[in-house]
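All protein chains of the complex are present and in place, except for one that has been dropped.
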Amino acid sequence: MSGEKVKVAIVGSTGYGGVELIRFLLGHPEVEIVSVISSSSAGAPITEGFPHLSEIVLQNLEGVDPKAIAEKADVVFTATPSGISGKLVPELLVVGLKVIDLSGDFRLRDGSVYEAWYKHEAPDAELLEKAVYGLAEINGDAAKGADFISNPGCYPTATLLGLIPVLSAGWIDPKTIIIDAKSGVSGAGRGTSLMTHYGEINENLKVYKVNKHQHIPEVEQCLSLITGEPVTVTFTTHLTPMTRGIMSTMYAGLNGIHTEEDLVELYRQYYEGRPFVRIREAGKWPATKEVFGSNYCDIGFAVDSRTGRLTIISVIDNVVKGAAGQAIQNLNLMMGWDETTGLRLSPVYP
Amino acid sequence: MSGEKVKVAIVGSTGYGGVELIRFLLGHPEVEIVSVISSSSAGAPITEGFPHLSEIVLQNLEGVDPKAIAEKADVVFTATPSGISGKLVPELLVVGLKVIDLSGDFRLRDGSVYEAWYKHEAPDAELLEKAVYGLAEINGDAAKGADFISNPGCYPTATLLGLIPVLSAGWIDPKTIIIDAKSGVSGAGRGTSLMTHYGEINENLKVYKVNKHQHIPEVEQCLSLITGEPVTVTFTTHLTPMTRGIMSTMYAGLNGIHTEEDLVELYRQYYEGRPFVRIREAGKWPATKEVFGSNYCDIGFAVDSRTGRLTIISVIDNVVKGAAGQAIQNLNLMMGWDETTGLRLSPVYP
Amino acid sequence: MSGEKVKVAIVGSTGYGGVELIRFLLGHPEVEIVSVISSSSAGAPITEGFPHLSEIVLQNLEGVDPKAIAEKADVVFTATPSGISGKLVPELLVVGLKVIDLSGDFRLRDGSVYEAWYKHEAPDAELLEKAVYGLAEINGDAAKGADFISNPGCYPTATLLGLIPVLSAGWIDPKTIIIDAKSGVSGAGRGTSLMTHYGEINENLKVYKVNKHQHIPEVEQCLSLITGEPVTVTFTTHLTPMTRGIMSTMYAGLNGIHTEEDLVELYRQYYEGRPFVRIREAGKWPATKEVFGSNYCDIGFAVDSRTGRLTIISVIDNVVKGAAGQAIQNLNLMMGWDETTGLRLSPVYP
Partner (left out) sequence: MSGEKVKVAIVGSTGYGGVELIRFLLGHPEVEIVSVISSSSAGAPITEGFPHLSEIVLQNLEGVDPKAIAEKADVVFTATPSGISGKLVPELLVVGLKVIDLSGDFRLRDGSVYEAWYKHEAPDAELLEKAVYGLAEINGDAAKGADFISNPGCYPTATLLGLIPVLSAGWIDPKTIIIDAKSGVSGAGRGTSLMTHYGEINENLKVYKVNKHQHIPEVEQCLSLITGEPVTVTFTTHLTPMTRGIMSTMYAGLNGIHTEEDLVELYRQYYEGRPFVRIREAGKWPATKEVFGSNYCDIGFAVDSRTGRLTIISVIDNVVKGAAGQAIQNLNLMMGWDETTGLRLSPVYP
């Protein structure tokens, strides 16, 4: 590789996704962070809100100015809320920046589906078409050389990586898929609300948006592409008293008889050469802490011979593989680098 | 009521179930605790291991001696581990004590099923027959005047109270039931192991005993009694980083069309006059903290018209409604008292 | 006691102090809650924001109207923020209500000290004079028959109950007092801010307002009354990742030689007949969970013969003994009832 580093900017640097991008990009050998951007805190040092970056990130936050970004940067990450990205990304693309968007605005191909679930106007259809859905282990080839990648949602990442191999193999009945998903609180972002208030979350387990979470159509869109016909899932989201981590516990009826060992083999083959997906051996299941702070997705299985159902357990760190880590993995694919570049940090345990 | 209080003894007073029995029984107007018993700590003041009881419980722990217990007490709670109760309870019954057993040893009618799931020898068949299964809101009539009650498991309590009304009504297909259950760590007891080690549990979400938890046959036995034919369920247990609380998120295919409002009405009618089950209005779901420290079971619903599935969310405090509280509710039924006597403590919030 | 219950109203029913008042008052045999009041949520059922009270509290929240309150109630608790109480309490007193105020507005005798620490205008001096400082175990006689009680702060309660006996005895040098205090997050109330955001608090330990907390002059005012001369303390406040609980770890130079046993005896004598203060035996120290959900203050000691210093550890549940519980204790004293009436709930453990 040449000595010249790729220059990246981060819009939304004061959210949890933004500071996690910074954490990983600081150790990325091919990249230089040239601008940390926040519309709400422009002008302030980033360490004012995030003292953990003291003496590490010396830059002040800048405002959102596409032309100014294009003068400094080659690639921009937009870790901005849904609704904001939809408007900002076109402005960034038009000035020649490559964009990796972490919001939900460009994940759904069909604008009307977007509007039904997100409850606000969809971005331009052409742009929805152009966006490469960056589920790296599944759609990585499309990401190579792309200019604009839409980074998957946290729940969909854990869920789809867990479901796609067995669904592709035709071993489960797509009509029977039930997803019981649990997330740590960081998934709700750094905004303040009763939903993120310590007194309401600590020592508590909640469900929310049952059957209504905006990640449902994202999951269904991908599963439908696999099967070639519409797949509809039941999907429940829970808020768990922890900061990081997603677990998707997934249920489906098995077509025919398949042992846990068969599943392990199927998945290990499917993810051969993709180091961020790790398959537990038969009889073992992953826990969220086993991927904490890392870009891994760990998957395990249980076959219930009594009911003929398969249970799949898939875990990620929602801030890493579910957001910033996968976005950097997409950067790596986009630039033609090894997909693990800058991402080989082991989970933090305990 | 007469001035004479009923005398109770607690075997297993140094477990979490035991001290929770003490907490509630201290405020029970009809009862006097005459003996706190622990085979492992006999002779020591209970406050040595549980300083929160300082100046509240002055008694020393006593050893397990059925005859001595019978001389002091009318009723004994056995909050002893599975395998221990099976041997101890016959000795307590034979000396004339009424017994409420909190272990799993007498919940399954069929000894061979017990042995398949619990992996040790079942108690005598006659005793299994004699034990009244004390799921108070369902089987309360049988508890009235009984001498021997087997207190339900924590997972089965949340699960069965959530499923039975809709299954009884024939609104769901019993072949489609999937139960995704989550528990706080106190359910694993006070014994020390990596499974209860703070460093392994905090900021972590785990599955365990998938399809193999010993509460599965207890759930199936009860559901089968409702439908009149064998019901088999898929049942996953999760360990959540909190001390107390169980949530059962349950899925089933609906027979016909039923709205959330229909379900609310069905359940409110079913549990009419049973104050410990509270049904959330349509569009609202309970969280575990909303029952923390109390004997309530709170239930909510979501109907997914897209998939024709019903999602039921049922929460309890595993130490109260899932153990000590329900045991006292059974005492109340056994003695002919109002079932809420001594149990009308509101949830502790936050 | 007569059959007629005392009628109480609660202003600020949608804060953590307010709902904790409700939890205890529901079990208080001499009291009836006639009105739950919240300026921000008037008209709504209290269960909308606090579903844990479903089917327990059926009333809707009412607005703040002193005359309307006086028509219904005999006594009113004002669990309102500092600055609000100062204006509201005079209006409640003038219509003939007895008032127990949980804010900091009436704890300091000297209005200028109040203004220096609270940074807004002090209430009328006459009212500051009239308010009885309700540190029940210390100042309980003054509370008897009072019309207006100012309930102590959470930090001062733990701190003063821990310091006063040994300071009164002259065993420590008042110039050497250092207080290292730690609180759970509920002390910051239910308002949303980064300071109560789960992602910022979980797995974190912070200091805040070092040397500047508004409870410092409250502690110093009381200690100065004990010694008869101005006492100045060093006082640090920490935010701990838990919902409830305060621990004050206090340091002072000993005058002369006193063993831990001496201290235990001194304190047990000092608090004789006051059941809510429990003194640990020599060599044992209390933990916050040992008072969780209860009105106890537990205290332990360590004498360091190497340095001649005494360490005192004092714990309370900040929501109970540090707020609602002590307020009810003050109601009991005010009305001439046993001070434990309605407050004999054991700590919730685990």
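Think of it as A, B and C in the order they're written, each chain with its own count starting at 1.
In this text, a residue touches a chain if its C-beta (ideal position, glycine included) is under 8 Å from a C-beta of that chain, and two chains touch if they have at least 3 such contacts.
It should be emphasised that the depicted structure is a prediction, and the values quoted were computed from it without experimental measurement.
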| item | value |
| --- | --- |
| Identified contact with the non-displayed chain, of C:Ile313, C:Ala327 or C:Leu343 | C:Ile313 |
| Contacting the left-out chain in the complete assembly, out of C:Thr14, C:Ser41, C:Ser103 or C:Thr249 | C:Thr249 |
| Sole residue of C:Val113, C:Ala169 or C:Ala302 that reaches the chain not shown, by the stated touch rule | C:Ala302 |
| Which of C:Val6, C:Ile46, C:Val233 or C:Cys297 contacts the chain that the document leaves out | C:Val233 |
| Where the unshown chain meets subunit B, residue by residue | 16, 185-186, 190, 192-194, 196-203, 241-243 |
| Subunit A residues touching the omitted chain (full complex) | 16, 19, 22-23, 26-27, 50-56, 186, 190, 202-203, 243-244, 275, 278, 280, 284, 286-287, 289-294, 298, 319, 344-350 |
| Touching residues on subunit C - with respect to the absent chain | 178, 180, 182, 184, 199-200, 202-208, 210-211, 232-234, 236, 238, 240-245, 247, 249, 251, 285, 287-289, 292, 300, 302, 304, 306-307, 309, 311, 313, 315, 350 |
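In the analysis below, only the chains that are shown with their structure count from here on.
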| item | value |
| --- | --- |
| Inter-chain centre distance, subunit A versus subunit B - centres from mean C-alpha coordinates, in Å | 39 |
| Subunit A-subunit C separation of Cα centroids, rounded to whole Å | 46 |
| Set of subunit A residues in contact with two or more other chains | 199-200, 202-203, 241-243 |
